[in-house]
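Only one structure is covered here, and it is reproduced in the block below.
In this view, the complex is presented without one of its protein chains, the others remaining in place.
In order of appearance the chains are A and B, and numbering begins at 1 in each one.
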Amino acid sequence: MMKRSTVAIFIVMFVFWVLLSACIKPLQGHYDHIRIVVGIICAAIATSVSRDLLITGKEDMTLRKTLRLLLYIPWELWQIVLANFDVAYRVLHPKMPIDPRIIEFDTTLRSDFALTTLANSITLTPGTITIDVEPERGRFLVHAIASKAADALLVDQTMQKKVAHVYMEEGGGE
Amino acid sequence: MLGIGDIISIIFMAGGIFFMVTGAVGLLRFPDFYTRLHATGKCDTLGEVLLITGCMIFQGWSFVSVKLFFLIFFIFMANPVGTHAIMKAAYYTGLKPWKKGEERR
Partner (left out) sequence: MFEMVDVFLAVGISIGFTILLCLYRAVRGPGVFNQVAAVNVIGTKVIVLLVTIGYIFERPMFVDIALLYAGLNFVGTLVMAKYLERGEICSA
């Protein structure tokens, strides 16, 4: 029969269609059976085209990783709000205290999802932007705007440890 | 008169407008390309998320709020990736970063 990942992707696509076209009863929608039939056809077409893009079959224990990712997101949102006030202060200050530099460090993360999550988190927390990532050695090339932000990545390494804890890889530091 | 939900959504929208204006002022004030991307890629994203959250609170529970939540999620994922892509292109074409004490570019 069909693999489990195909059925999961089909369900996700169909739920997305239903949420976009407002064809069920709750939340002020109108029930319309034509839209549901067209939704099943379109979800089937989309699933057959993109079947092996999202769930590759090389990951295991995805449920626990997803739960830990959902717990990691509120901490990250709080860090983003806190540090954006810092960038706003640097922009509006009459003397503009910035001191940009480029730094480079290694991590022990190797899988695609973990590297992408860390690169996105580095780009979202103000003070640092990812320039390049090397997947073989886990090396990050980062542009930092002030020494305080650069030290938070090089010396403390809180973000690397948290991402390594989410994706269950060992270590996270250099 | 306005209810309590409307007041909360006005506060969110005011915060969003403040961060978006800060991002645009940073685009004008900073002396180098890399630092300008710092100002816009982060302040802009957060300002938009706050503003659309204000619109979501104003709307209440309906399908339009679900679509606005998808918009927030997409902007949250797509803006940093676009910023990183153009910064990587500039770095590998040879644009030199600005050190403290040089003149504006």
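Basically, a contact is a pair of C-beta atoms (placed from the backbone, for glycine too) under 8 Å apart; a residue touches a chain by one contact, two chains touch by 3 or more.
Computed from a prediction, not measured in an experiment: that's the story for all the values here.
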Displayed partners of the chain not shown (whole complex): B
For chain B, residues in touch with the removed chain: 1-2, 6, 10, 13, 17, 20-21, 23-25, 27-28, 33, 36-37, 40, 44, 48, 51-52, 55, 58, 64, 67-68, 70-71, 74-75, 78-79, 81-83, 85-86, 88-90, 92-93, 95, 105
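Keep this in mind: only the chains that are shown with their structure count from here on.
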Complex contact set, residues of chain B against chain A: 18-19, 22, 25-26, 29-30, 32, 34-35, 37-39, 41-43, 45-46, 61-63, 66-67, 70, 77, 80-81, 83-84, 87-88, 91, 97-100
Chain B partner contacts - residues on chain A that touch it in the complex: 19-20, 22, 27-29, 80-81, 84, 87-88, 91-92, 96, 98-102, 119-120, 123-127, 129-132, 141, 143, 145
